[in-house]
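Let me give you the structure first, and then I'll get to my questions.
Complex shown without one protein chain; remaining protein chains in place.
For chain A:
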Amino acid sequence: MNENQKSFDSDKSESEDEQKNGRVKVRSRKTDDNEGYTWEGEYQRSWDIVQEDAEGSLVGVIAGLIQSGKRKRLLRDTTPLQRGIIRHMVLVLDLSNSMEERDFHHKRFDLQIKYASEFVLEFFEQNPISQLSIIGVMDGIAHRITDLHGNPQSHIQKLKSLRDCSGNFSLQNALEMARASLSHIASHGTREVLIIFGSILSSDPGDIFKTIDALVHDSIRVRIVGLAAEVAICKEICNKTNSSTKNAYGVVISEQHFRELLLESTIPPATDSAKTTDASLVMMGFPSKVVEQLPSLCACHSIPSRGGFHCPRCKAKVCTLPIECPSCSLVLILSTHLARSYHHLFPLKNWSEIPWSANPKSTHCFACQLPFPKPPVSPFDESTSSMRYACPSCKNHFCLDCDVFAHEQLHECYGCQCSGN
């Protein structure tokens, strides 16, 4: 129900806004032709999506819809792969004119900032020892918004301070700048570019195909999230720079889909097994937390603080982790950070849905102890689902919510952990 309700609400508030501002807007329309009216958009007939079930009730149908939505998000590819968990990513934002469009009920620009911030948080959550830089393209010129570093808060701060957009987008300029900041990265880290591409054109100063070749040469992977339509050059860039992964280029259908596509990039990419077969050692420091009586300046921000972490090599004090030691360039990290990235390497297997025909005996969810629905009268009625999901290794049954929680947050199976395996 939630999702439907939400879209309904946002519809309503949007139209109310329009009504209030209606008059003003009509006048301002002439000067600013880029804004469309809400009523010029596609009609959203949310009542058409749900259909009554046999008993004329909506409850079951809606529950089914939500359930299938949750399931969809869960079914991921779970083959264990070698993945690069030390990532270096450049996020390219589209700050061109086309971001003024309002085809998702909000300005594309606002959505972009909102989801980019979410992306930054999620990215560092999933990849604590990675680094990110942000580039914005405006008037055909790429501007560096943040340098390559690992502090999410400062990225988000810079993101929120962005205001205007103008001119055209230029893929080549963006890629060249990204390449400049990525090309010196050591080979154990990945080099990635993620572009939010709201335009349908790219006005480039030179031959973009040369840039693509250079990207391939530097083994930089480019993923693109398009907001409007499939553009041939984007497809080509993604195909050429991603040898292993498919679907590096996605075009959004809805707001929700936009977010999903962006967040897909938080999962570390599989390493190209053909290229980097020999493992190399990376020097890292695991500092312990210190608490001081008197405040002292930290080496990273030069702000007085009472505590922090001492670099095990040079004893400089830093206030947050993970970070590269400002004085001796050692990567400082906590073991929990490494552990957090670890689940990408061995993802939790997808749990399979148990049909009624399998005749499940369980009555309660193994994890949360909530009761399962009773089997239907006729044993092979396939119209309703049994709401039981089984882990393929420990064979315990769980409810959908626990399934989602285990896969999205915990990355561990409750049953397997209990049995001591």
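Going forward, a contact is a pair of C-beta atoms (placed from the backbone, for glycine too) under 8 Å apart; a residue touches a chain by one contact, two chains touch by 3 or more; residues count from 1.
The rule is simple: contacts and distances are computed from a predicted model.
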Undepicted complex member, UniProt protein name, chosen from "Signal peptidase complex catalytic subunit SEC11", "General transcription and DNA repair factor IIH helicase subunit XPD", "6-phosphofructo-2-kinase-domain-containing protein" or "Pc12g10410 protein": "General transcription and DNA repair factor IIH helicase subunit XPD"
Residue among A:Gln82, A:Ser117, A:Ser154 or A:Ser203 touching the omitted chain: A:Ser203
Selected residue (touches chain absent from view) among A:Ile141, A:Ile185, A:Ala214 or A:Ile233: A:Ile233
Identified contact with the non-displayed chain, of A:Leu171, A:Leu332 or A:Cys399: A:Leu171
Residues of chain A in contact with the chain not shown: 40-42, 103, 171, 200-204, 207-209, 226, 228-234, 236, 246-247, 250-253
